[in-house]
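A single protein chain has been omitted; all remaining protein chains appear in their positions.
Chains here go by letter, A, B and C, matching the order in which they are written, and residues are numbered from 1 within each.
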Amino acid sequence: MSARALVLRAGDRDYRATVADDGAVSIDGGPPMPAARAAAGEIRIGPQGRRAWTAASGANRWVFLDGHVFTFEVQDARRRRTTAGAHAPLASPMPATVVRVDAVTGARVRKGDTLVILEAMKMELPIRAAADGVVRAVHCSSGELVKPGIPLVEMDLETARAETDIP
Amino acid sequence: MSARALVLRAGDRDYRATVADDGAVSIDGGPPMPAARAAAGEIRIGPQGRRAWTAASGANRWVFLDGHVFTFEVQDARRRRTTAGAHAPLASPMPATVVRVDAVTGARVRKGDTLVILEAMKMELPIRAAADGVVRAVHCSSGELVKPGIPLVEMDLETARAETDIP
Amino acid sequence: MSLRRVLVANRGEIALRIIRACRERRIDTVAIFSDADAAAEHVLAADTAVRVGPAPPAESYLSIANVIEAARSSGADAVHPGYGFLSENPQFARACEAAGLTFIGPPADVIEKMGSKIGARTLMAAAGVPIVPGLTPGDQTDAGLVAAAAAVGYPVLVKASAGGGGKGMRVVRDAAGAGEAIAAARREALSAFGDGTLYVERLIERPRHVEVQVFGDNHGHVVHLFERECSIQRRHQKVIEESPSPALTPALREAIGEAAVAAARAAGYRNAGTIEFLLHGAGEDAAFYFLEMNTRLQVEHPVTEAVTGVDLVHAQLTVAAGGALPWTQDQLTQRGHAIELRVYAEDPRAGFLPQAGTLLLYREPQAPGVRVDAGIREGDAVPVHYDPLLAKLIVQAETRTAAIDRAAAALRAFPVLGIATNIPFLLRVLDHPAFRAGDLHTGFIDEHLDALLDEPAVPDEAVAAAAATNAAAAGPAAVEARGAADPWSDLRRWGR
Partner (left out) sequence: MSLRRVLVANRGEIALRIIRACRERRIDTVAIFSDADAAAEHVLAADTAVRVGPAPPAESYLSIANVIEAARSSGADAVHPGYGFLSENPQFARACEAAGLTFIGPPADVIEKMGSKIGARTLMAAAGVPIVPGLTPGDQTDAGLVAAAAAVGYPVLVKASAGGGGKGMRVVRDAAGAGEAIAAARREALSAFGDGTLYVERLIERPRHVEVQVFGDNHGHVVHLFERECSIQRRHQKVIEESPSPALTPALREAIGEAAVAAARAAGYRNAGTIEFLLHGAGEDAAFYFLEMNTRLQVEHPVTEAVTGVDLVHAQLTVAAGGALPWTQDQLTQRGHAIELRVYAEDPRAGFLPQAGTLLLYREPQAPGVRVDAGIREGDAVPVHYDPLLAKLIVQAETRTAAIDRAAAALRAFPVLGIATNIPFLLRVLDHPAFRAGDLHTGFIDEHLDALLDEPAVPDEAVAAAAATNAAAAGPAAVEARGAADPWSDLRRWGR
């Protein structure tokens, strides 16, 4: 069996990792760091053998190290990154109920305008425009239960970033 | 899939259990008791849904119920029970070191005589004759590390029971 | 009278905590569950469990009819409401009484009286307890509420008259922002409490939230169990609570305790309750104002248990069964320091957005002086329908500094993976110099938000650990085991 190479993305940064046969991991061509599984979900890592906990789900990797949590996505070499473009749809970050839909197709909206109000875990979560733009399509209606990641509103934005926050 | 039948032994008693397709268990022809796995190693059992924990290793079954522990052995229908006979060998109940061997082949011993002294977990464990008899064979020597279940001394006993205890 | 079988009308950690106390007293327990909780830990722990409806709370945990029917069908003779849900609903307390069930809490009319912010304020003012200026306009239209805000004087807080826990609460700094805030507060109040009546109150800037645990019995005894400071809040919900408060002088501690007992006596209070105060200023000059009374066990009650050495849930059961309080005021002492940290499934960097999903890995810390109250386990799915509280980490130590150090060490050994939690955020609060100095106010998190959201660079070890983890080998096999959901449905039968 030969060494395994993979690319992990955290935020905007890609890390190239090589995992040797003995489990040691090298990052971006750096020196190999020993890695040993200590128990289910537990690992000892690096020259000091620091204790970390890890989990995986699909391409996602989670690491808990000294009270910090780091998340990574294993990049598929065959696919290109989908960048948040000017047409990126707005989706709920979690299962939620639509309380109110303010967005109307074709309407011009300004940065900060509330497009949709969701309710989840007994709190209201407004979905707001992160930039000026025009509503291209509305895919939800009041009272509907929506799943995470499914587009609620599509916009032609003047800048690329869409934002979800809470007042 | 049809119902599964098995025999479980606890001490001297055999229980005939039938496990239905829905998981319900009937003991010795009694009424079916619902059984549902609640989590790894955890089960809800019987008409009141009592909480129990279970484990299995080979033919052995362990059950923790309300602070009591019950152990069972699943009986193999093809084999007969080996009863403790008049020639039953004396074995260590656990890995141990032989401290001293008092038994001599051919010697006549009386009930309560110390045959071998083992040491395990920093404590001495004398192996004593549970009845009068004659030493048939000695299979260990001082300083030896012995495994559980391997005969240390074989005796021709006048009664069938061999005993292990601690002073 | 003694309680034989208690129905716990709640879910999660508080349901488990009550079930465990009952078990120690050999009292049978009945859990209730919605479809989202059929396999929840509180269901497994109880002697019996009864389904009360589908996942949405209004159709299950908030359904008085369903909960009362569950108590009837299971043969319960008493009901513990926990906190939230129906715990401060006087109709529920009355329905229990009508069904011949002992309600483990205060009498319904006391809940009603103190549940109304207006009525409570009036009562407290009459009893000589200091109050914050504010009012509930008879005209509950937007215009009426805006006028009330102007009368009280900006900045104001608009909040649900029926509620608590920060739901339906909004800060309004001027008339311009009032409209949307009032509408939102009303909607949330309606959704959470079924009552959209709003109350407008003068906002006291940089106050501390200091509350006093009180306890009364049916024999005329009322005691306090010292204070808890709960100033670390986000979105008007408590995140960190502690006792003693670093702000109270001995004289002030005595005064606030006496005020709380006076308040509880004025309310005719029985069982466990909490008088919340705003504390303004510091040292000898500090002043406190009655904020509201919570007529139930608090989320943060373990802080009081840690410093006083008493068990509040046991005392609730004793008092509800007609017994006398197990302690006189003189027997109660406050020793050492305790801190509670609420571990939420939320993303602090996304405005503390609640998170739902599966706990791929969840391991609780263990150490002397560390208590974890939780209602979930590794492999559980955190449902979207309920409060995102995952666990409460309670530490106690000889001093405040030792308690902070203990809490930080415990959080660093509390890995939760699969959904975002506020654990890293809590650590940054603990390590913030202002927190260490005890320089707290309810706007602490907002004031220091940038520093508290600051994340470290990704260390090479973290990348290496991620690279060493592959989907097949990582995470506990227990997740797979519990994911096999079919057997769960069997559990529902047992309630019958």
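By our rule, contacts are C-beta pairs under 8 Å (C-beta built on N, C-alpha and C of every residue); 3 or more make two chains touch, one makes a residue touch a chain.
On a predicted model such as this, the values are computed, not experimentally measured, just so you know.
Asks: In the complete assembly, which of C:R72, C:R202 or C:H314 touches the absent chain?
Replies: Spelled out, the listed residue whose C-beta touches the missing chain is C:H314.
Asks: Taking the full complex into account, what residues of subunit C touch the chain not shown?
Replies: So the residues of subunit C touching the unseen chain are 17, 20-21, 23-26, 302, 305, 309-311, 313-314, 326, 333, 335-336, 366-369, 371-373, 396-398, 402, 405-406, 408-409, 412-413, 476-478, 480-481.
Asks: List every residue of subunit B that touches the chain not included in the displayed model.
Replies: Residues 6, 8, 10, 13, 15, 17, 19, 23, 25, 27, 30, 33, 35, 37, 40-41, 43, 45-46, 50, 52-58, 61-70, 72, 93-96, 99, 119-125, 164-167 of subunit B touch the chain that is not shown.
Asks: Taking the full complex into account, what residues of subunit A touch the chain not shown?
Replies: Residue positions of subunit A that touch the missing chain: 23, 34, 36-40, 42, 44, 48-49, 51.
As a convention for this text, only the chains that are shown with their structure count from here on.
Asks: Most contacts: which chain pair?
Replies: Going pair by pair, the biggest contact count turns up for A-C.
Asks: List the centre-to-centre spacing of subunit B and subunit C in whole Å, with centres computed as mean CA coordinates.
Replies: 51
Asks: Starting from the mean Cα coordinates of subunit A and subunit B, work out the distance between those two points in Å.
Replies: Roughly 55 Å, centre to centre.
Asks: I need the residues of subunit C touching at least two other chains; which ones are they?
Replies: 477-478
Asks: What positions in subunit B touch 2 or more of the other chains?
Replies: Where subunit B is concerned, no single residue meets two or more other chains.
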